[in-house]
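A single protein chain has been omitted from the complex, and every remaining protein chain is retained in its original position.
Should a chain be cited, it is by its letter among A and B, assigned in written order, with residues numbered from 1 in that chain.
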Amino acid sequence: MLKVENITKSFGGVQAIRGSNFVVEKNKVTALIGPNGAGKTTLFDIIAGFVEPDMGRVLLNGDDVTQLLPHERADRGMSRTFQHARLFRYLTILDHLMMATDNADTKLWQNIWRRERVHCDEYDAILEQFGIKRTLDTPVSDLSYGQRKLLQIAMALRRGHQLLMLDEPVAGVNKVIQEKIEQLLLDLKARGETVLLIDHDMNFVRRLSDRVICLDAGMVVAAGTPNEVLSDPKVMEAYLGK
Amino acid sequence: MDGLIAGAIYSLTASGMSLVYATNRFWHLAHGAVLLSAAYALYGLYSLLGLNFYLSSILTVITAMVLGLAMYIFLYRPLRRRRAGNLIMLIASAGVLLFFEGFAQILFGSDVKTLEFIEVQAGINVGGVLVTPLQLIIIACSVVLLLVFWIFIKLSPTGKKLRAVADNVELARLTGINTDRFQALSFVIASAIAGCAAILIALERNVEPRMGVNFALVSFTSSVVGGIGSMPGSILGSYLIGFAENVTLWVIPSGYKEAIPFVVLFLFLVFRQNGILGVEKGMRE
Partner (left out) sequence: MTAYLVQVFTLILIYIIVAASLNLAIGFTGLLSLGHVALFGIGAYTSAILTKDVGVPFMPAFFMAGLLSSLSRLFLTVVTQKLRGDYFAFVTLGFNFLVVALAQNWISLTRGSLGIPGIPRPVIFGLTIKSGGPFLLLTTVVTIGSLFFLYRLTRSRYGRLLEAVRDDSVGASALGKDVYRLKYQCFVVSAFFTGLAGSLFAHFIQFIDPTSFYLSDIIIVLTIVITGGLASLTGSILGGFIILAIPEILRFLPITPEAVGPLRQMIYSVILILILLFRPRGILGKVDID
């Protein structure tokens, strides 16, 4: 599904990513782990097109997408979330979900002459499914941190997608929402979605993922099944320091 | 030669604007208003009230300093306390500039004023170019002022603190520097230099209401072209603009003169975003 080839990136002399290679297989949940500053989010940004790599290629279903802009990659089926949910401060929950639904809103003329019918039931069902106990017309600035994260995952799922990329989906949220999100992800896994996620919590990763890739100082130090990787001495070393 | 004179004058106004940007992180367009008011103050004191020229000059510089400080205390500081963004500061500062332009027109009329302190003298031949003594004085004044300013910034303890504030306001505050006072100080210094510049401009050129806007825009352009936050850069940029304005007169009609700095700015922002000597500071958002 996704192939990352020889990606290198440095920021002002500091090498953030040094020649990373890995693949994300179809219908599997792949976790990207590693200590703070290992370059996980940078790698995510490179895959999604927000950061341009110095070298290397990103392939989606065998097509080279390295030159494509973020929105073009999104249209090809990459659907991502951010560590801190990026929502639009003056808009409502409904606006967000509609925006994720399709790209009809980018068409200027169509929007001026026609008024679209909104199927609120459909959107209410999403809120129900994600356990967001708010009405559709709530401005997102009123949501809690956890609710924002839930909404963002809901939006990522709502988009037509092949590959879901979740950046620390459960970090910083309370126990209840954490369990809610984990349950949602297990459902996704059962449905055979392809997921690439970043997380710190080892137990969470073990329960959820089919494959684990460990990143340290911008390099892939281990890759394999959760048990293989989590018992790898190099991974322990990466986490505990040398 | 005209390019050199223009550059000498621009470098005074541009370095002040650059200093304010460095310590306050917004473009103080109303620097042009300080310049404008100082020039009219000189005209009023010397030509209308008939005061001694040197006394008038000193009063002019004081007027400029007070005005710059007042803008900081009554406008910029309250705005910053309300967490106004850079664009809001810019708009407010443009408002002040246009306010003073209107004010000058009402008080003194919109026609061009001349000072007539030094009668036009025959030029002296320096290396094949004709130079008036006044022009030499202007260049000398500009160089000396900037040198003093530069030494002050580099060597004095106050200058060092000022640089610390320019480098990183938060960090400077944490190390116990009263950043508010130094931000105010940068307005006073910049305005004092603008006051001196105003005297030179009044002597060499004329005093007119539109000079505030023109100089504000040229100073901004020079600072950007030379490299944001770099004083040598803004001086270099000023001379570049000064020459560009005059050299292009050979090829295109003089009516385009006001547009020249912007063409240069255009080219620099599109092709060389960091200016000649600039660092990447503040360039993106």
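By definition in this document, contacts are C-beta pairs under 8 Å (C-beta built on N, C-alpha and C of every residue); 3 or more make two chains touch, one makes a residue touch a chain.
Keep in mind that what you see is a predicted model, and the values were worked out from it rather than measured.
Asker: Which of these, A:L2, A:L43, A:A74 or A:L157, touches the one chain of the complex that we don't see?
Answerer: Going through A:L2, A:L43, A:A74 or A:L157 one by one, A:A74 is the residue touching the chain not shown.
Asker: Out of B:L75, B:V188 or B:L249, which touches the unshown chain?
Answerer: Of all options in B:L75, B:V188 or B:L249, contact with the hidden chain holds for B:L75.
Asker: Which listed residue (B:L51, B:V66, B:I88 or B:I177) would be found touching the missing chain in the intact complex?
Answerer: The missing chain is touched by B:I88.
Asker: Sort through B:F53, B:F103 or B:W150 and give me the one touching the missing partner chain.
Answerer: Looking across B:F53, B:F103 or B:W150, the contact with the absent chain belongs to B:F103.
Asker: Determine and list the subunit A residues touching the chain excluded from the picture.
Answerer: Listed in rising order, the touching residues are 48, 50, 69-71, 74-75, 80, 82, 86-91, 95, 98-100, 103-108, 111-113, 115-116, 155, 159.
Asker: To test your reading of the contact rule: which positions on subunit B touch the chain that is missing from view?
Answerer: Its contact residues with the unshown chain are 26-27, 75, 78-79, 82, 84-88, 90-92, 94-96, 98-99, 101-103, 105-106, 109-110, 209, 213, 217, 220-221, 224, 253, 255-256, 258-259, 261-263, 265-266, 269-270, 273, 283-285.
Quick note on the criterion: only the chains that are shown with their structure count from here on.
Asker: Roughly how many whole angstrom separate the Cα centroids of subunit A and subunit B?
Answerer: Averaging C-alpha atoms per chain gives centres 50 Å apart.
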